[in-house]
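Supplied in structure tokens, the structure appears directly below.
Removed: one protein chain of the complex. Kept in place: all other protein chains.
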Amino acid sequence: MSSIKDKKIIVIGDRDGIPGPAIDACILAAGGQIEYSSTECFV
Amino acid sequence: MDLENQRRVKDIAEANGPENVMVILGAAEGEAAGLAAETVTLGDPTYAGPLTGVSLKLEVYHICEQEIKDQIPEDVYDEQISMMEMVLDVDDIVSEMQAIRDQI
Partner (left out) sequence: MNSVILSSSYVLVHTPDMVIHNGSTQNTERVVNPDSEYLKALPQHIRSFEQAVAYAPNQVYIGNKTPNFLNSLAMPWYDKPIENADKFGRFGQIMPQDEFYLLIQACDVFDVVNLEKNFVAEILPKFKNNPLIKEDIALRVKEGKDIDFIENIVNNEHGEGLYHNNKLVGSVTRGHDVDVNLSAHVLHENLVSKASSVLSLLQLIKNANIDANDVEYVIDCSEEACGDVNQRGGGNFAKAAAEIAGLNNATGSDVRSFCAGPAHAIIMAASLVKAGTYKCVAVTAGGSTAKLGMNGKDHVKKGLPVLEDVLGGFAVLIGVNDGVHPEINLDIVGRHTVGTGSSPEAVITSLLSAPLERVGLKMTDVDKYSAEMQNPDVTKPAGAGDVPLSNFKMIAALSVKKGQIERKELPIFVEKHGMPGWAPTQGHIPSGVPYIGFAVNDILENKINRAMIIGKGSLFLGRMTNLFDGVSFIIQKNSGKKESEAISEDMVKEFIAKAMRNFAESLMGGGNYDK
């Protein structure tokens, strides 16, 4: 398990689970670097 | 996983080296989490997108997994995520994610 801080982060959120921007807020607060963030929609 | 997202994952892994990239998922279901995790590690199991037959072996976690949760300031996690822990079947998501990681 690596630290979030040491990696380039790709976020794949889910509209009906945790949306991308909510995950982004967590990653940024943890000092991570977001390369790409998206939210998927199955319906 | 969405075809455009697969393309972006592939491009970012190639540009930075797969060992330097981590994917964080927010899927609502264990099965969907497992499929997304499989796509960015072993390749697209639906044979539809750019990651078909491409084994990137990226490090991948769901945002609700303890390993990730531990790294996030508690107040931020509480505001952004915690309510959904009452909604999602976190145990199922964790076991699906672990099952994919075990195959790498």
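Letters A and B mark the chains as written, and numbering starts fresh at 1 in each.
Operating definition for what follows: a residue touches a chain if its C-beta (ideal position, glycine included) is under 8 Å from a C-beta of that chain, and two chains touch if they have at least 3 such contacts.
In this text the structure is predicted, and so the values were computed from the model without any measurement.
Just so you know, the chain we are not showing touches A, B across the whole complex. Although one chain is not drawn, its touching partners on chain A can still be listed: residues 15-16, 18-22, 25, 37-39, 41-43.
Contacts to the hidden chain, counted on chain B, fall at residues 3, 28-29, 31-32, 35, 46-49, 79-84, 86-88.
Keep in mind that, in the parts below, only the chains that are shown with their structure count from here on.
Note: centroid distance chain A to chain B, computed from Cα atoms, is 9 Å.
Against chain A, the residues of chain B that register as touching in their complex are 1-2, 4-5, 8-9, 12, 16, 20-29, 32, 36, 40, 58-59, 63-64, 67-68, 71-73, 76-77, 79-81, 84, 88. Residue ranges on chain A touching chain B, taken from their complex, read 1-5, 7-14, 16-20, 22-23, 25-27, 29-30, 35-36, 38-40, 42.
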